[in-house]
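Here the complex is missing a single protein chain, while all its other protein chains stay put.
So that you can tell them apart, the chains are marked A and B in the order they are listed, and the count of residues begins at 1 in each.
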Amino acid sequence: MITKQLLEQIEGEASVYFDIQNEKVAFATVSFPHFRGMESILEGKNALDSLVITPRVCGICGHAHLMATVRALENAYKNGGYEINLTQKSQKIREFTLLMEMIQNHFKWLYMVIIPELSKLTTLNLENRPLKGAFAASIAAKAIALFGGQWPHSSYMVPGGVTADPTHIELLQAQNYLQELIMFFEKESLGFSLETFLSFESCKEFGGFDSDIVSLEAALMDAQMHQKGFAYDRFFVMGEHGFSKVAKVKSTRTFGVESKYITTQAAYAPQAQSFAKNALYKNAYYETGPLARLMAKGRPFVKNMHRRYKDSAYSRVMARVYEIASMLSYVQNLLKDIEITQDSVTPLVDIKKISAEGVGVVEAPRGPLVHRVKIEDGIIKKYEIITPTQFNIGSSSLEKPTPVQMAMQGLSKEDALFIFRTFDVCSVCTTH
Amino acid sequence: MARITKEERRDGIISVALKLFSEKGFYITTIPDIAQKVGMSVGNFYNYFKSKDILAKELVLYISEYIGSRIREINEQDISTEEKIYEIVSMYFNMAQERSEMIEYFLRVYLSNREVFREGCEGMICVSAFVTEMMIFFDEGVESGDLHDQDFFSAFGLFMGYLGGMVFLFGEKILPEPLENYKESISLNIYNALKKR
Partner (left out) sequence: MHLKKDKKLTILWLQGLTCNGNTHSFLNLSSLSLLLSKFEILHFPAMQTVYTFESISECKLSCDILIFEGTYDPLMKRNNVFLKDILQHYAKGAKYIIAAGSCASFGGMFKASSPERNSGILFNEKEESGPLTEYKEKIINLSGCPIHPEWMGFTLSMLVNKQKVFLDELHRPLELYSSLAHHGCSRNEYFEWKVDAKGFGLKEGCLFYEQGCRAPMTHSSCNKILWNEVSSKTRIGTPCFGCTEPDFPRSALFTTKTNMSIPQDVPLGVSKRSYLTMAGVAKTFHVKRLEGKLIDYKTTS
C-alpha cells in the first residue's frame, strides 16, 4: 500500500510516496508538483538579465545561482574568443559571499530542520531553538551584504568581476561579523573553540563537552543513524573554488570529473506528476554536498567517520556540521588576503558581440550547480539549469534507485523521513 | 498716449541690438550706438542691461527661448515626425526671412565670437531652451519608431548644421531661389537621413 507523506518545511513542495511492507519502507518515490519554467523564461532575454533572474530560482541559495550564471557568461565570452582574467580581489570576494551563503544555509538546516526532526526520534534531550539558526544566518547575511548590497537576491557579480568597490572599512566590518558568527557558533553550538573542533580527528573527542552539537551527535547515535541511510557511497564535487576539490570519490579513491558527463532524465513518480528531473554523472547516481566535498578533500575527521559509518545519515549530518566549521575557518583567511587596490572588474567587450555557449559550475550548499547557456549576439537562446538536489533527491525506479531512495529503503517511515532531510532538499531549485 | 511698458522697452532694445550687432559686428557696435538708435540715454540703457557682455548673453537666451517655444509648439502638435521636420525647417526659414536679425546674430556673433561667451554661457547652457526642445523632438521620434536611434549629437549636428548652412548661403545671397523653395527638399533630406532603417 502506497502512503503519501507531504513534506513540511521545505522550500516549495514535495511529497514522498512510501510503499510500506512489514512496517518498513520497501521503496519510496518523490514527487515535486510545482513548476515555474525559469529556463524558458530566460529564452530570448538579454544575457545580463540572467544575473537578475536566476537568483530568483531560490530564496536560500540564490547567490549560488548568481555565481553559476556569471561563470556561464564568462565561459561564453571565452568560447567566443575573449579571454577573461578576473583579479584575485574579485575572485576572493565572490568566493567569500558564496561561502557565507552556504554557512547560513547550513545553520538554518541544522536548527530549523534537523534538530527539530531528530528530537522526534530520540529520548535524549535535544534543545529545540530554531531561531538560533535564523540569527546565525542573519549575521552571515550581513557579511554578504557588505559586498553584495543585500541578501537575498543580490546581483553584484557581472562578467569580468564584481560591481563592489570596497575599502578596508568593509573588509574590517566583514571580519567583525565573521568573528561574531564564529563566537556564536563556538558558544551556542559547539561548546568548544573552532580550532579545537577542526583539530578533532573523530567525534570520540566530543566526550566531556556539553552543547548542541555534542547532544546532536549523541542523539544521532541513539537513533541509530550511524547504521541507517546508506546510499551508493560514491560522491561527486564539480564546482571549482579555493575551498573545494573537484573530484568524484568511490570508496575513498578520487578521480577526475568533467561537467559534460552530467545528464538529466525525467523523474519516475508514478503516484503524482513531478516536474523534477534526475541528474546523473556518466549515467550513474552520485551523492553531492558537504559529505562529498569533505571526502574529496580527505579531511581526517570525515575520513575516520566514513571509515566507521560509511555514508550513513550520521555521516551526512556530522559532515555538514563540520563543513560549517571548516568554511568559517577558510573565509577568515580569505578575507585577510583581499588586496583592495586591485580592480573589481576587468573591462570586457559588450556582451552583444558574443555568440557562443558557456557552462558555469559552482558548489552550492547541496552540491554542484550547473548552468549551461547559449548566447547569440548577446541574447539567450537556450538556458539549462541542473541543481544539486537533482543529484541527491531524484526519483527513479526500483531497479536503479537514486541516492535518497536507496537511503530510505528498509527503514521505518519516521526514520526514512529524517533520512530524507539529511540530504537537505531544496524543492524550488529542483523544479525551477 | 499709452505708456510704453518696461517689457516693451526691453524688447525694443533687443530688436535694435540684434540688428546693429549683426550688421556692423559685435566689437564695432557700442552701447551709445544702441542707445541712440533706441532713443534713450546711455544711463537709462544700463538700467536694462548692465554691460555689453551681459547684453550679448541675454540676446542668446532671448533667441534660444524664441526658437525653443516655436519648436515646442510644433512638438506638441498631433502630426507625424516627418511633418514635424517640415514644420521646424519652415519655422527656421521663416525666421531667417522675417526675423533675420535673430538668425544673423546667432551665426555671426554667437558662433563666431566664442571668447565673448566663454563665461556665463559655458557649453550649451545659453541655448538650452532650444536644445532641450530638439532633444524632446528626437526622443519622441525614436520612441514612436519613426527615427533611427543614434547618438544625439550625430543627429543634432545633421539637422542644425544643415539648416544653419542653408541660412548662411541665403544670407550671402548665393541661393538662386527664394528660401521657401528649399523647404520641401531640405525636410525630405533630413527625414531620409534620420528615419528608421
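By definition in this document, a contact is a pair of C-beta atoms (placed from the backbone, for glycine too) under 8 Å apart; a residue touches a chain by one contact, two chains touch by 3 or more.
In this text the structure is predicted, and so the values were computed from the model without any measurement.
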Among A:Gly161, A:Gly191, A:Gly229 or A:Gly289, the residue in touch with the chain that has been omitted: A:Gly161
Contact with the hidden chain (one of B:Phe106, B:Phe138, B:Phe170 or B:Tyr191): B:Phe138
Residues belonging to chain B that touch the chain removed from view: 122-125, 128-129, 131-133, 135-136, 138-143, 147, 149-153, 155
Footprint left on chain A by the chain that the document does not show: 6, 8-13, 15, 33-37, 41, 45-46, 48-49, 51-53, 56-60, 62, 90, 108, 112, 116, 130-131, 134-135, 137-138, 141-142, 144-156, 158, 160-167, 173, 272, 340-341, 343-345, 347, 428
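Heads up, the rule we're going with is that only the chains that are shown with their structure count from here on.
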Centre-to-centre distance between chain B and chain A (centres being mean Cα positions), rounded to whole Å: 66
